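Of the protein chains in this complex, one is absent; all others appear in place.
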């Protein structure tokens, strides 16, 4: 008995190497920071980068397999591995951003910079666990790991009141929604006596359930997820936190934390609430278990999220805040992929995440550079920027165009697939809402472009120069944004294969 | 035949009635003669000193947090210790790794001075509040 247990554990550990390597890295980050931190300020960053590369190596090795480890606590499948790539990429880019960030360099945060990278890595680790966990408790714990890391990161600039306020608000909203979520989880546990999501599903199918109680628990759990992905009406924390947190952290939260939320949400819905004994006419479509208006709930959530996000974004003059609302809107777009309850929708969602990774990080990077040079994130400072910093302005324009979803950019491909999924499933109304929202979003994205180029250049202002390192980072982000907009075969291939979840058709 | 949950519900109802009933009867039969002396806060019979909403020093929290972590760690150590012999080397290594990670955190907190009780007054390095205050003074 014990022998088998240990063999199982060692087996599981072998398949847990990416997470192990992340854990080792984050321990090393603080250890080395303690020892060498005084002499080499950026040692944490370089150790993190090295650790992320090693993790990437293990993740690549893992790709393609599909098995569960730690006695059904956790699964490794193409789906979770895909998200791990997203997390790793964004963490990697964020660490590079942080190396160049003026906020971290010029405040007291520089004395605690080792911890900063520690939290970036622990957030990534939490996101890894979120993508793979199939047990409700495990899901909750990993969600909390991500949340707690992000609370601390959001308030990292202690002397900035905005930052502290952001952190405080984040904690309070976070506590509330995770409280709701754990209540929902306890209801599900009460209903089925199971915590493993596959077992929960089996229990629903074999011994039935009360739709009303299930509905209540689903709504409660969705509150937890909705908070993580900042879906309306659980989005209230987003603008304040995104505005207050250091830009690097905002960018990181908007990609990693959101992607992790989506990864877990989709797995949870697909594993628990789908009746796999029923086959629908369309290939890859799932039948929701009876009596549960899951599609409708998600569809309304999606339409609300993108509309509210876009409409409020129009009125924002602070770029960070505007991008915060835009990221709410994007959560709405991504939810469109979930609405259809089909593999096609999920693959569209995955494609969109890759696009979102590049374009959103790029947009935040441009905001960061401008804020560093001009000291403000206000839309006013962008006036005439096109003539003072032409390269940055052009790159920023490309990111904004991509966020709007105009070809030939990666953002368009993402939207194309989302709309395709909707139309294939004949959810036309949502597709129409989606495209109209794209048009609305154009208005506020193009406002920035207008300020950059359309105003007359103010003669007194100096041109802004950027170091080669800045330009290289911009290029790293902008080239995929354009390239995959024209040639997207590999991305689509990758996303379609990655839809496969452990034990699910 | 009641289901398991109904029993719980019944238990809850009876509990609520028990408490609420006591309070209500109390309310009904007790005399009601308040005076200022009576409505002061009870502080072991002494005159109350200061505001009850005292801010605890933030240093307590840091120490409490660190203490809590090692307290919880014991929860994992006890069951491990009970079956240590059966599990052998593997479990030993696992626990060492676990403890090492915790100790690393402890060392970090120590090295960063979080266990010092006497701390220098925190210095603000500038930024918004300072700027605003300076501006206000100047204006």
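As written, the chain order gives the labels A and B, with residue 1 at the start of each chain.
We take it that a residue touches a chain if its C-beta (ideal position, glycine included) is under 8 Å from a C-beta of that chain, and two chains touch if they have at least 3 such contacts.
Rule of thumb we're sticking to: contacts and distances are computed from a predicted model.
Within the choices "Cytochrome d ubiquinol oxidase subunit II", "Phosphoribosylformylglycinamidine synthase subunit PurS", "ABC transporter permease" or "NADH dehydrogenase subunit M", the name that UniProt assigns to the complex's undisplayed chain is "NADH dehydrogenase subunit M". Here is the thing to keep in mind: the chain we left out touches A in the whole complex.
Although one chain is not drawn, the whole complex shows that of A:7, A:35 or A:436 it is A:436 that touches it.
In the complete complex, the hidden chain is touched by one of A:343, A:360 or A:481, namely A:343. Of the options A:237, A:453 or A:502, the residue whose C-beta touches the omitted chain is A:453. Contacts to the hidden chain, counted on chain A, fall at residues 283-284, 342-344, 347, 397, 401, 406-408, 412, 416, 419-420, 423-424, 426, 428, 431-432, 435-436, 438-439, 442-443, 446, 449-450, 453-454, 487-489, 492-493, 496-497, 499.
The working rule: only the chains that are shown with their structure count from here on.
Note: centroid distance chain A to chain B, computed from Cα atoms, is 32 Å.
Touching chain A in their complex are the following residues of chain B: 5, 86-88, 90, 100-101, 104-105, 107-108, 111, 124-130. Those residues of chain A that touch chain B in the complex are listed here as 2, 6, 9-10, 23, 27, 30-31, 34, 107-108, 157, 159-162, 190.
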